[in-house]
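Have a look at this one.
Rather than the whole complex, this shows some of its chains in their spots.
When the chains are written out, they are named A, B and C in that same order, and each has its own residue count from 1.
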Amino acid sequence: MNESDLKRLLHAVRAGELDPEEAIARLRDLPYRDLGHTKLDTHRELRQGYPEVVLCEGKQVAQAAEIIGFQIRETAANLLATRASPAVFEAVQGLHPELRYNALGRTIALRRRPVEPAKGHILIVTAGTSDLPVAEEAAETAELLGSPVERIVDVGVAGVHRLLAHRARLRSARVLIVVAGMEGALPSVVAGLVDKPVIAVPTSVGYGASFGGLAALLGMLNSCAGGVGVVNIDNGYGAACLAHLINRL
Amino acid sequence: MNESDLKRLLHAVRAGELDPEEAIARLRDLPYRDLGHTKLDTHRELRQGYPEVVLCEGKQVAQAAEIIGFQIRETAANLLATRASPAVFEAVQGLHPELRYNALGRTIALRRRPVEPAKGHILIVTAGTSDLPVAEEAAETAELLGSPVERIVDVGVAGVHRLLAHRARLRSARVLIVVAGMEGALPSVVAGLVDKPVIAVPTSVGYGASFGGLAALLGMLNSCAGGVGVVNIDNGYGAACLAHLINRL
Amino acid sequence: MNESDLKRLLHAVRAGELDPEEAIARLRDLPYRDLGHTKLDTHRELRQGYPEVVLCEGKQVAQAAEIIGFQIRETAANLLATRASPAVFEAVQGLHPELRYNALGRTIALRRRPVEPAKGHILIVTAGTSDLPVAEEAAETAELLGSPVERIVDVGVAGVHRLLAHRARLRSARVLIVVAGMEGALPSVVAGLVDKPVIAVPTSVGYGASFGGLAALLGMLNSCAGGVGVVNIDNGYGAACLAHLINRL
């Protein structure tokens, strides 16, 4: 229910066409459709700037497939499912000819309608090869939402000249997503080289005292460079949402 | 040394006006001035979009005052010092008539030259009264950098109608900074109501199992809403840097 | 041994029918039966208001099946087994025709005798689809103990209007169980909308910095809303016990 709905309702009350008791009931009604076991947040795109996305992790294959199937059949929106195992893709790939699976990033995507063209592009920078799955999740998300993506890979801080060689490309982006595991130092160095917002994504890449990405996470939160926002460990999806919201400005 | 400097140098070498050996030495020379105990990063404003800021925490009063004094006397830049105790302000307040101290936010600011006008404003939302010091640090920082600031205070999630009453104002901002301690749930709720980037700042407000802000930090990192970037606990300054970089786009 | 047993015993001593030495021995005897490898706490129902429940996690299939079998054969009580894998159910399902397995909640239940009718109902609210297994464990437990259950699912705080649409139902319950993973913010919002006790159940749903449910747990413990009691991560069973004890009042 948006503002024009509200105006219409109140005018109906004034005109005696709608009982006040009934109006009270409707005013409790906010913009979503209740589908029983799921509340489909159909207005999220209007409200938040991007459609609801299916996080497959923690769901059974059948559950994930059912939700994806519902969105394909019952809506016309673009679709993104993240953390999708090959089994989930197998279960749904017959539902639409243009469904695409990114095995590295573990995403299922379907682009059915055009998205508003963005003003610039997002640059995704990764410290090492093992950070690529997270980077791919971010890239798939950003592109589905409408932001073009460029990539610079394997430029960890232990060979800082590799990064410095890309200074011009770093500066050409409107927003940067920097993905790193282990000590998570890359966002600090990148943020010191550009005057654009940097989204830092810690990854669980590492072992021992990386404690599943905690070391990288703490490193990024303590960045001595300003202008760095951090998302959850391995959360390429969230980084891309934030980067796209920025890129839309 | 910027690109035009580099061109000039290489043309000088070509013209035989500059010895290659000398050019090698100069090429090692990057844009900062070494002042002995401190490296003044004079080009940070060009490179990163905001000037160097003095973090007083962890420095002795005399050290902090010396660095602030140097910046007042030797540069024409605007000045910001954060985590400044009253003692630091006392030590420097005679140095310039327009120095201003924000006792709640513990910042010292001096605006001497105009900043590029920003396109919109930043909205700072706080969960409780105890979060105000962090919010003020953010507000002072953002305004010095050139972003106007609006505030909504005391709208924690335990009385969510207080927040919902401000929906229009929430949607009018270009970027939002959401400051919350305890369970740190406010950014998730706010991010679900707007289609703009949200910078979440956990605070150390709380006790017991808040573990100095850890609970709020983890809550924000695990936000079920996309589009949320998190900064360090109590880091109002960093949130404002990031918000301003976004607002400049 | 209850108070009337004690009176009888002491009167027997007075009457000279019972030797004091023998009485000493009996007075050591408290209300349980020792079955060798297990102490069957036969009076727990009288003492605590609900019968002993079999936690299958951490037990071998054979051990769990043996304990369940014993309770079916040797007692007339209702039965609940939690964290029961399909293998455990397979091992016991032939023992009684009315044994029921909830595959999502991983519970085995057998209702053989009526329970005291409760005064109102318990409302179980979940933040997301992945929290359903924990919610089901709670629902099965509450219903076996005698409290009717209603459910509101998938109303996480990132789309708070979905929750607000259910305000009337929220207020109709006598006790609420709120189940959430990730940042665990839902109980705070719910507790701000009702004047009834809220039992918060953090779940291990999430990844990265959720640290197996720690983020949700800390969030709930730091709730800025009063009136929230927290149980262990994924402990749907414990939440239902507490909710039922309240609902019996």
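As a convention for this text, a contact is a pair of C-beta atoms (placed from the backbone, for glycine too) under 8 Å apart; a residue touches a chain by one contact, two chains touch by 3 or more.
Values in this document were obtained by computation on a predicted structure and should not be read as measured data.
This structure file shows 3 copies of a single chain, while the whole complex it describes contains 8 copies.
To be clear about the criterion, only the chains that are shown with their structure count from here on.
Note on connectivity: the fewest chain-to-chain touch steps from chain A to chain C number 1. Chain C has its Cα centroid 38 Å from the Cα centroid of chain A.
Here the spacing of chain B and chain C, counted between their Cα centres, is 49 Å. Chain centres here are Cα means. That of chain A falls 25 Å from that of chain B. Residue positions of chain B touching 2 or more other chains, listed in rising order: 191-193, 221-223, 225. Listed in rising order, the residues of chain C touching chain B in the complex are 127-128, 156-160, 164, 182-185, 188-189, 191-193, 206, 208-211, 214-216, 218-225. Across the complex, chain B is touched by residues 46-50, 53, 119, 174, 191-197, 199, 217, 221-223, 225-233, 237-238, 241-242, 245-246, 249 of chain A. Here chain C touches chain A in the complex through residues 129-130, 153-155, 159, 161-162, 164-165, 167-168, 181, 205-210, going by the rule given at the top.
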